[in-house]
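Shown here: the complex without one of its protein chains, the others still in place.
The letters A, B and C name the chains in turn, as written, and every chain counts its residues from 1.
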C-alpha cells in the first residue's frame, strides 16, 4: 500500500573481513554494508545509514534503534563480540515492530538465534566456489517482485546445506541448489512480537554477491515487507472489564 | 508498495435474499454488493463494478473475469445455481493471479470449496442474534491495517462454530467469539496458483454488517493484499536445457 | 501410539508403462504396485492389496474404498482414464478419514489436483538420468523414522524442478537436489477433512526406485502417519442448542 512514509534503514556489518583481507577489500572497498547501502539509497523512500562493530556502541547507541524501521545485519567471525546488552536492545526493538533482515552467516548471530529460539541454528557448510541457484518457491510473495525470472544464479558462493536447524518458517520463499549436492532453505520469514524478520542466505564475503542486482532487489523488497509492521496495537495484561458482562 | 496501479474489482452477490425479504431489502436497498461497492468506490485507486446471479452470464461473461484483479463473492441460498462452467472459469482465473475474497456463507460456495480441495468446508451454525467479537491474532498483517483496536464487535450476527472443515490456513488473522459458546477462524488466507484468497466470515444478510466501518476496512485491506499477486512468472513443463550441464 | 489395529492398504497403479515397455517390465515384473506391496507386506500390522486401472472399476469398486485405511496412488500417462465418478468417491473417502499417499507423477492425477485445489499442480521436468538427493528438512517427523541418515541418494531419477505449483504444505519434510540445477519440495503433507495426505516425489517408471530400502521405508512410515486419522468426530450443521445460554 502507498503510505508515502520514509523507511529508516540501518545496514549493520561487523566489517572485519574487509579490513583483514585485501581480496575482500577489493570487492567491497566500502564494506559489504557500503555496497548494500549504496544500492538502497537509490530508492527515494529510504533513509539509509550504516553501522559497524568497531564504532562506539557498535554504531547502534543512543536512540538510533528507536528511530530505525528496518535493521539489516551481516555478521560472521565476530558474532561473539556483539555485546549481550545490545543484542537484548535489538531483540526488544524487534518485538516492538522493527523489521530485521539477517544476511548469510548471520544465521548464527546472537540476535537471529535468540529470535529463532534455537540454540545453534546449525547447518552444513563448505567453501568451494560452488554455483548457487536460488529457486523461487512462493512466486506471489512481495519479496520476489521485480525478479521476473523464477530463479537467481550466483556463479560462485559459499555452500550451505540442509538440515538447517531453524523453526519451521512462516513463509518459505527461496530454496537454493549447490553444485556439490546440497539444498538449502535460503529465503524465509518469521514474525516475533510486532516485528517481521527475513533471512536471506547469499553473501559470503569473498564473492561480489552484494553487487548482484537480483540479490539487491530481494533485499530492497524485504525492506518494504519488513517495514510494514505494527498495524494493530494489541492491549496486553490485566483486563478488568470484559467486553461481555 | 506504491505501484500506483488501478485495482479492478468486481463485487459479486447472488442477490436473492434482498429481493425476497423486505427487512433485508431495507438494510441493503442496493443489495449487499451495492453496499460493499459503494464503500470501495471511496478509494480512488479502485475501479469497482458489481455483478449478480440473475444477470446474463451471472454478470461475469465475456472478458470480465480476464479484466478483474479481485473478485469479491457473496453466496448462500443459490450456490447450486452458479453454473459449473463459470465456477471453472473463476477457478482458472484465480490460478492465473486474480484475487478472491469469499464472504460469510461463501465458505460453502462451489468456487471456495473447489479451491479449498475440501468437500463441504463444513461448520456449525445458529441464527440467534448472537454478538460476534472478531479478535486479531496476527496484528502485523496488512489486512488489519487501520483497525486500530485489536478486535471488532458486531452486536448481532449469525453464529458459525468450529470445527470449521478447512485446510490449515496459510495465515490466520481473525478468530471470532460468539455469545453461545462458539469460536471460529473468521479471517484467513490461502494461495492457489498465482492467486491469493481471503476468507472473511461476517455478513449475514439480516444484519447491517456491510455498513460497519471496520468490516469494510478489512475488505478494503484484503483487496490490496489480494491484488498484489503474480510477481514472478514461473516456467513450467518440459525443460530441455538444464541450468547446469 | 500402539493401537494394535491392522492397517488396510490398497496400492493402486495405472500399470501401463510396465506392460508397454520391456525394460520397465524387467525392473518391475509385478508392476510398481507389486514391488511396493511386497515391501509393505513385510509389516505384520499391514493388510495389503493392489488395484490397477484395467481391473473392473479400476480395482476400487464395491466397498473396497470404504474398507481402505490408506490408498497409495501411482499414475502418469493414464490420468485421464480414471473416471471422474471414481475420483469423486476417493475424494469423499479422504474427507472421511482415508489416508492418501500420492507418488511421483501422481502430482498431476485427478485426485491429487482436486485435493490441492490447484489446477495443474505444475512443475518443470526433464528425463536425463540425473542423480537425486532427497534432504530431510524435518528430522523429527515420524515419516523420517528409521532413515538414520539425513538424506537419501537415488543414483538416477527423472528430474522435477521448482516452481512446483502446490498450496503451501502443512509440513515440508524432504527437499530434492538434481544434477541439472533443480530443487524440488519432494515430500510434504496436507490434511483435507479427516484425511491425511502425503506426497512423495521419487519413482519414475524407468528406474528401480521402488526397490530402494530408504524409499520403501518412507512409504511405510507414511502409511503409519496417514492411518492415524479421524480421532475426533466433529459435529457439523445446524446447532440449535448452544453450549452457553
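The rule we apply is simple: a contact is a pair of C-beta atoms (placed from the backbone, for glycine too) under 8 Å apart; a residue touches a chain by one contact, two chains touch by 3 or more.
Because the structure is predicted, anything quoted here is derived from the model rather than measured.
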Sole residue of B:8, B:163, B:211 or B:233 that reaches the chain not shown, by the stated touch rule: B:163
Options A:163, A:185, A:204 or A:224, residue touching the unrepresented chain: A:163
Touch criterion as defined above, residue of C:25, C:78 or C:145 at the omitted chain: C:145
Per the touch definition above, residue among B:185, B:204 or B:224 touching the missing chain: B:185
Residue among A:29, A:57 or A:117 that touches the chain left out of view: A:117
Residues of chain B (touch criterion as defined above) contacting the omitted chain: 131, 133, 135-139, 150, 161-164, 168, 171-172, 175-178, 181-183, 185
Touch residues of chain A, complete complex, unshown partner: 91-92, 95, 114-120, 122-126, 128, 130, 159, 161-163, 165, 167-168, 170, 178-182, 190-193, 232, 234-240, 242-245
Touch list for chain C against the chain that is not drawn: 1-2, 4, 45, 97, 131, 133, 136, 138-142, 144-151, 153, 170-171, 179, 191, 194-196, 224, 228-235, 243-244
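FYI, only the chains that are shown with their structure count from here on.
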Chain centre separation (chain B, chain C; CA means) in Å: 32
Residues within chain A bordering two or more other chains: 131, 133, 136, 138-139, 150, 171
